[in-house]
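Here the complex is missing one protein chain, while the rest keep their positions.
Chain IDs A, B and C follow the sequence of writing; residue 1 opens each chain.
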């Protein structure tokens, strides 16, 4: 039996989109296994994700045939064979809790991806707790006056490794607007979040001073504005007055790694669609 | 502009269901606003909920036309105009936290339903904290040897009031198998839940003795087996060793009322479909 | 048997505070039933809450005797008989979900307080869903040029009714700095919270535009800066792209009422101690 394929699309809403898409699949003997739609009443945009059994046809052939419908309806779309794994590059800095977690989930088969590379602005020996067997590690150091060159090297590596998705796993360098634009919709960052929010340095310390009772983390697509891209996932944990700033950092690690892993898994399964400044996430 | 209509259906899965349904709507000028599907790989059953703008047609006419497709695909289905509100009967006993909460949500327009009656096995003066203005209150007392008669009166009332949905809002009488069967898929109960579960009397006290760290509540459809019907919604709250059995009861009230309100709202919006011993809930 | 009493205190930390306090109680035959302490390593302040069986002595007598220790250690302290209920004034505006919830919890005995008055800047008929039997309702309208007079009337009412605690249950008027200062540590407000936070009008709409995945609420003491006083409690709920701004408002109501009720209950039980810009909450 052939593996299911995944179709995602977004386009201006009009009558008959579902009818056209489902007729296209039905006429080719495909069986819809899962489908979710969403019609944004504010932007007038339509979003759809369909998983279907392709009845022996391959993704390339169907893609060629679907082009006509996609053009007619002005779709932004993908039709993918999930067995063709995304190539994911993980960027990190000193804190390695997200990196270690992603690598573990990848090793046990929970994240269906290929790791194209791990890139850090710190050398490999920074991570004694991590086993990089089978993973290409790249040290791309950066200083104030080499930021441009480092980013050029990073972009060259993204291209040469055929990287589809970039994950900023506590990577403490801000991407330039230019690089962020090149990676639109395929670069995911994780950062702490609080109610209320805090700007500036040492956010967990600020949260402690303010006496918040919940701390959280947000995974989002990267745009020029580092912490303001379209949100993919968020979660929180309860804290109390007994928690020191160090306790907040520790609890923050737990939230950050599970929020990032969830966001990445949804992206790998083509569940995250861009909707202007926000996302449509067809969760499982 | 005409109000959106809601179509729900379930049937044995086969190719082309979505194509047929969406073509039916497209040919009649209807625009799909929201749709969710689910294909149960285990039972081979297909589930769908579609909200669409009917382009001036009314629900009765579309229903008559849809019959042919529904018969062909052996569907269990509904096509409703949500502005035709469900008539909901609320049954309760002494504890009135769920009753008070449902009435409040109804009064502020959060639960779009008509209350066909409130029925209790206790008299109206049991509830000094509740304002029954505009609500028919029925006292149907029950004793060991009048259970049959009371249930007959209850069933007569359900029929005479045109009740669509029955909510057991802390109603402490077990429905007979016969009545439960008559109300299949339209009678919702709320009860406490724990990890691990407890059987028998004074469950919060048992949970306290066992030292659980979470307590919860489950809203489910009623079947012959009181607390074992298809689950619609569940939630929990954290407790500690400092919580007395009374504290558990108090926290339990909060969970019970919000879980029941959520489950009822989903049911009123035709989001809850029966799937054998469980449910498919197309949440918002 | 005499009812337990509650002692709360905060003072600069030094050796022997617990020894002195517990010796004081032991020498008078009192038995400690529950005690929590906290020593803030940053401010050097010490906090303690003790519940004890007074062995027949009354609160007044013990209070007089405790004065010496309290003075010696420069304590801010209270020694209360919980059966002497706090008198609570509830202020509200158009949205009555928090008001209705607090009144219900009071009626069933969950909130051990006396309601000194309900005050609104809207007339009583604004609240058809609420039964004010046994509650003094005061309509104190306010216009731009009568703000001063309205607040003077409010303060007079607080004094004449012997109000201990003021709850802003969706009261949409900002208290003046002067009134906020007079109510330090005894005026609780509830407001929505988001990650990230939003300033300005229509916050739920802003959160929707931003595509957040969690919405929350914060209960805090009122200070001059309306939404920035010491936080007492926070909670969140999950939302998705399907939630409209109206859905956010609806879900927000649920969070707001349960966070406010929790914060008020803790305050009534003397569990909330001020610690500069934040609080120490000795939760149960």
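To be clear about the criterion, a residue touches a chain if its C-beta (ideal position, glycine included) is under 8 Å from a C-beta of that chain, and two chains touch if they have at least 3 such contacts.
Keep in mind that this is a model prediction, so the values were computed, not measured.
Residues of subunit B that touch the chain left out of view are 38, 40-41, 193-197, 209-214, 216, 218, 227, 230-236, 240-242, 244, 275, 277-281, 283. Residues of subunit A that touch the chain left out of view are 34, 96-97, 100-101, 104, 107-108, 110, 128-131, 240, 242-243, 247, 250, 253-254, 258, 283-284. Subunit C residues in contact with the hidden partner, per the touch definition given at the top, are 13-19, 22-23, 25-26, 29-39, 41, 238.
In the analysis below, only the chains that are shown with their structure count from here on.
Superposing the C-alpha atoms of subunit B onto subunit C requires a rotation of 180 degrees, rounded to the nearest 5.
Here the spacing of subunit A and subunit C, counted between their Cα centres, is 41 Å. Centre-to-centre, using mean CA coordinates, subunit A is 36 Å away from subunit B.
Across the assembly, subunit A contributes 38, 41 as residues in contact with two or more other chains.
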